[in-house]
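Take this structure first; my questions come after.
Only one protein chain is missing; all other protein chains are in place.
Chain naming follows the written order as A and B, and within any one chain the residues start at number 1.
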Amino acid sequence: MASILETRGLTMQFGGVTAVDNVDFKLQRNELRCLIGPNGAGKSTFFKCLTGQLKPTGGHVFIENEETTGWDPHAVSRLGIGIKTQVPSVMDGLPVRENIWLAAYRTHGRERARHATDSAIERLALRDIANTAVGRLSHGERQRVELGIVISMEPWLILLDEPAAGMTGEEVARMAEIIGELNADAAIVVVEHDMQFIRSIAKKVTVFNQGRILVEEDVDTVMNDPRVRDVYLGKKV
Amino acid sequence: MVAASELRSALTVLVIAAILFIVAPAVIETYTLTVLIIYGMLALSLGLIWGFGGILCFGQAAFFGLGAYTYAISAINIGESTVPFVLGIAVPAAFAFILGAMLFYGRLSDVYLGVITLVVTLIFFKFMNSTAGPEYVIGNARLGGFNGIPGFQTLNVPGDPGSYIYDVDYYWFCVVAILIVYALVRWLLASPFGRIAVAIRENETRVELMGYDVRIRKTVLFSIGGGIAGLSGTLFANWAEIVTPGMFSLAQSAEIIIWCIVGGLGTLVGPVIGAMALAYLKFLLGQQSLVDNMMLLGLILTLSVLFLPRGIVPSLGTLLARAMPKRRRKRQHHRRPRRDAEESRGEVLDG
Partner (left out) sequence: MDLAGVIAIEMVYSVAMLVLISAGLAVVFGMMRVINLAHGEFMMMGGYATIVSVHAGINIYIAMLIVAPLVVGIIGLIVERLVIRYLYGRLIDTMLATWGLSLFFIGAATMIFGNTTTGISPPISGFALGDFQVNGYNLFIVLVAAVILIAMFAALSLTRFGLIARGTMQRPDMASALGYDPDRIYMLTFFAGSALSGLAGGILAPLVGLVPTTGATYIAKAFITVISGGASVIAGLASAATLFGLISQSFTFLFSPVVGEVALLVAAVVLLRLLPQGITGRFFRGGM
């Protein structure tokens, strides 16, 4: 099967620090993949190189066989990719509905934007707060608004950076459910810390350590891998 | 829903403004009122790009002066006011487009934007001041250095250079102009382009991740702001019947910013009211010599940064909203933008 997202030798250096070191990564159509790893492992930097927020210092990124290395974020997004950043990136001064409408308008145009907005609001149970400014919402609600922005674009590839961070147990369970639903139509890459959460959604897991891929296996194998436990507990590999 | 209430509030403002402009000549001379309107339009241009687009421009005076000079120079060469009037808007808009493209495609941060726009204004100021010699001519128009350019064809009925629009007629011309500009800007802000522009002010990264090209949108908005400032410069040239390098001065730039801050960012009416009120205050102060004008202006600016961070109009809006709790929710998205979008710029390697 052809991969829809691929990196070859992807490298990102900041001054003397190599945050992402020669990473080869492949994602299949409709796959759900989790990226895990300790703090500073390079997950988020890798993620930002995919989305165009950072320009990699070496290597290549391909999305559906098109090289997107060094593209601007808006161009990457236009390929049909929904991106959720680590800290909820939302328009705090604007109401929830406007946040989602703006995303829907880009993808669907004026005619269909309202419908897409409504259905995203429905799906994420945001109706009660649809007219509230996002800046007044709790962290978990903001996470949901950002997810609403992503799904209203109806992307075929979704990149989620820590979608469960700072959410209550109930919200996390709901998030896992939503991700499962989304996976029916789209390939998803999730960067996460929360092991419980990963266990509940993941099939295949890629473990990052010190900018490289340490292991890439199905979730149970990874959880039982002593090397993975070591890097999380801080032992030497 | 949203569109209907927008339309209603825009119409309300237009009607109230029209009534005030009809009544005002009973209180203030139309000659003075005319320049207040022109300043109001200038403030509107910055209020649009700063308050709604989040673009901090310290040099809005550059477009103001450029519009005025463009009008004056082409009016001398053409001898009829219609084409110069259009050029007075188009040239600053084009210049703003080029400058904006350079800045936004270079992804310069707020502070640099402020610095560079200010420096550009200074370049104009210095250059125009140094053009006293007879070698500085464009067509038949001598640039005239610090004396400026007097004696150009002022506004006439299109096609008939002999019938001037002046005095009270010119006042009405400016009234209609600002009402039209206001209506157009309101329409722009209610359109998807305007809504996206506000979203960019709120969170540029998110808007990019949605797939919008932020750079071209900011450039276009900046250019529209430049065009409106150019229009107000053109109107000013016709009012003053002379253009001077002072239109490019630092004090002029500062004043525009003061109007916006005192009036309130994030509204359109705020900057206009701020400009008209402060310019009138300055006019009144100009007739006494006890306290220096500039000192008071400076004091107003510093004090309003410290004590009135949201400006007069939004603060009044909050008070009104408190008085009428039911309308509160609707007002929420008129929140004032942060003047300071400064964040820690250190790269977080990972989380």
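Here is the rule we use: contacts are C-beta pairs under 8 Å (C-beta built on N, C-alpha and C of every residue); 3 or more make two chains touch, one makes a residue touch a chain.
As the structure is a prediction and not an experimental result, all values here were calculated from the model.
Every shown chain touched by the omitted chain in the complete complex is listed here: B. The chain omitted from view is touched by exactly one of B:19, B:98, B:115 or B:137, namely B:115. Screening B:10, B:56 or B:272 against the full complex identifies B:56 as the residue touching the chain left out.
Of the candidate positions B:46, B:149, B:261 or B:276, contact with the unshown chain belongs to B:261.
Residues 56, 102-103, 106-112, 114-116, 118-120, 122-123, 126-127, 129-130, 250-251, 254, 257-258, 261, 291-303, 305-306, 309, 339-340, 342, 344-346 are the ones on chain B that touch the missing chain.
Please note the rule applied: only the chains that are shown with their structure count from here on.
Per-chain Cα centroids separate chain A from chain B by 41 Å. Partner chain A is touched in their complex by these residues of chain B: 192, 195-196, 198-199, 201-203, 205-214, 329, 332-333, 335, 337, 347-351. The residues of chain A lying in touch with chain B in their complex are 14, 17, 19, 39-45, 51, 53, 72-74, 77-78, 83, 85-86, 89-95, 98-99, 101-103, 105-107, 110, 131-133, 135-136, 149, 153, 162.
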